[in-house]
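In this view, the complex is presented without one of its protein chains, the others remaining in place.
Every chain is named by a letter (A and B) in the order it is written, and numbering of its residues begins at 1.
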Amino acid sequence: MTVAMYQPQSLASEPTPFPLDQWYVAAHAWEVTQQPLARTLLSHPVVMFRTAAGEVAALEDRCCHRALPLSRGTVEADGIRCGYHGLLFDQQGSCVDIPGQLKIPAKARVRSYVVCEQDDLVWMWFGRDAGAAPAHQPPRYDVHSSGKYLYKGDVYHYDAPYQLIHDNLLDLSHLGYVHLHTIGGDARTHMNARMTVEEQGETVTVKRHMLDSVPPPTYVAAYPFREKVDRWQEIEFRVTHLRIWTGAVDAGSESVDDPDRGGFHMRGFHGVTPETATTSHYFWTIATNPKENLQETLQKVVEQTKFTFDEDKVVIEAQYNNICQFDHPSMIDIHVDIGANRARRMIQRLCMKE
Amino acid sequence: MTVAMYQPQSLASEPTPFPLDQWYVAAHAWEVTQQPLARTLLSHPVVMFRTAAGEVAALEDRCCHRALPLSRGTVEADGIRCGYHGLLFDQQGSCVDIPGQLKIPAKARVRSYVVCEQDDLVWMWFGRDAGAAPAHQPPRYDVHSSGKYLYKGDVYHYDAPYQLIHDNLLDLSHLGYVHLHTIGGDARTHMNARMTVEEQGETVTVKRHMLDSVPPPTYVAAYPFREKVDRWQEIEFRVTHLRIWTGAVDAGSESVDDPDRGGFHMRGFHGVTPETATTSHYFWTIATNPKENLQETLQKVVEQTKFTFDEDKVVIEAQYNNICQFDHPSMIDIHVDIGANRARRMIQRLCMKE
Partner (left out) sequence: MTVAMYQPQSLASEPTPFPLDQWYVAAHAWEVTQQPLARTLLSHPVVMFRTAAGEVAALEDRCCHRALPLSRGTVEADGIRCGYHGLLFDQQGSCVDIPGQLKIPAKARVRSYVVCEQDDLVWMWFGRDAGAAPAHQPPRYDVHSSGKYLYKGDVYHYDAPYQLIHDNLLDLSHLGYVHLHTIGGDARTHMNARMTVEEQGETVTVKRHMLDSVPPPTYVAAYPFREKVDRWQEIEFRVTHLRIWTGAVDAGSESVDDPDRGGFHMRGFHGVTPETATTSHYFWTIATNPKENLQETLQKVVEQTKFTFDEDKVVIEAQYNNICQFDHPSMIDIHVDIGANRARRMIQRLCMKE
């Protein structure tokens, strides 16, 4: 598949297709090894690999000689060697060896990308000014590092633009229609959940409470609830990723607003990174707090989460295909769209910002 | 697959890609059930379903909220409910329920289509004026309802524009080259058949007689002919469908012009409905009058008809692919093209008509 590459804007006042000056998730840490990993991010074809020193390197995925993807080459102690004529590039993208040739031209280099490995995630900085250093560090995600949770994750590819995934995650009212077999539960309960939406800086927070409701299949499978539950969904949208805290306690047993509430917890990380303007990478992890049978319970939660996210992918890709088929029709809003619409306006402002 | 949607013309004097103010076949009656059926017709993505009352409903296949195809939803007593956030649309396309929301905006509606179920066929009206009622009832097809014939049918999808299917059906001289194994017979006999062509109103009729000819394999398999036969092919082209009466009597036994002639009959219905300007739906049924072993003989005729239509599909799609490859080359006409060319001119006039 050929994807058109995003060309940096010459006029800073024109809108960009994606918010820039942001850290995006480029990979799960465990994906980056001594085998080159090819991935297009924000329309940049990139090769990632782990150096002998264990660091993550990220280069433009194109040998500057005859354009073979560097990801078809081999990782060596000092960098990555092209699989066609053997040019070697170091972690900064400089060509440091042309076999059979003494002089290396100054132009023999490829672009390198700023990456930061942290909390089991590889973040990549995409700035408006390709040469400038990041304005700040990538965000921490201590669910991965605190040791309080067990978690696993995966990366899904979407034939749909990234904002449709935001819409989906910011509006969990769809659970009762799309996810009947896992985390859904009664549709009316979901559509009638008490909802609050807050916007602060570059964050939109949506909270939904479903008190005295029937626990859905995944909850029953993973936790010994007595009967009905008080259930919460707390969605924190940030520009390049979302954190979704969901869970439940036995109905009436304790306050769902208490930060130290007990019960069953699912903590989801959702890195939504554009591949191109019309396709996306979806990096997710799901963490939970099993009471017993730790690995077995984690496995159940992960399997049901995969099943759930597979359902979302089918819906969102069908939705996008239909949007194209109807040539981007106008849409009407309903009550559950408040959070998603705020996020869309925020993205739009960031894409316009000089 | 994404298909471009036809947008109604703003200037009535511009040609339309398809004749409008016509009833087109949208489905066989047995295809429309309580499971939604998605089908694009004349570039309109449509969902069809059968209501609790047994009526056929046809709506624009797009929820007005977030554009998921309604065909991914579920049919309820009162209409179809979207599979994403549960909006419910009645048979007229009005949204009648937004779960969790009391007020339903007036704009919350999708287009509905005029359909008529008759003679085991579902017809759909496509007018120049989207809002206007049909100018007349759909045509009757009493072969399906008279009880005099046994019949079965199917729907084929074509990667070719609808008029190439017209061409094929209006010129049965190809039988001797394309359908050797079923209804073909000797090529020279077909190319030399006595042919008459008549045009009247919006109908073109082609009649071909092959007297004292060798019966082809399908005829021999289905009917106890003594030896040679007098064979007829009567093709009635109408704008959106064709009726093809074929058959044979023992040579010299009776007049092939007699409307009450006996012998072996195959009565074909051929609904040719554009999916888009370059793809088509082909709805067909084949009816026959077995003398004995009724179901077994019907089954033979249907199987051989399927085989025959599979051969046509291969030829027509190869033809269209080549027409594109050669960028719509000029073509020369031969003696058998008279009927097809009249039909093409009729379609052209209808597409230009104000």
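Assume a contact is a pair of C-beta atoms (placed from the backbone, for glycine too) under 8 Å apart; a residue touches a chain by one contact, two chains touch by 3 or more.
Note that the structure is a prediction, hence the values are computed from the model and not measured.
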(request) Check each of A:Y84, A:Y156 or A:W245 against the chain that is not shown and name the one that touches it. (result) A:Y84
(request) Check each of A:A52, A:A67 or A:M352 against the chain that is not shown and name the one that touches it. (result) A:A67
(message) Among A:G54, A:G100 or A:G201, which one touches the chain that has been omitted from the display?
(response) A:G100
(request) For the chain that's not shown, point to the residue among B:A29, B:C116, B:L150 or B:M191 touching it. (result) B:M191
(request) Name every residue on chain A in touch with the hidden partner chain. (result) 2-5, 7, 40, 45, 61-62, 64-69, 72, 81-87, 98-101, 105, 107-108
(message) Could you pull out which residues of chain B are in touch with the chain that's been left out?
(response) 167, 171, 173-174, 176-178, 187-188, 190-193, 315, 318-319, 321-327, 329, 331-336
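Here is the rule we use: only the chains that are shown with their structure count from here on.
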(request) Please work out the Cα centroid separation of chain A and chain B, and write it as a whole number of Å. (result) 47
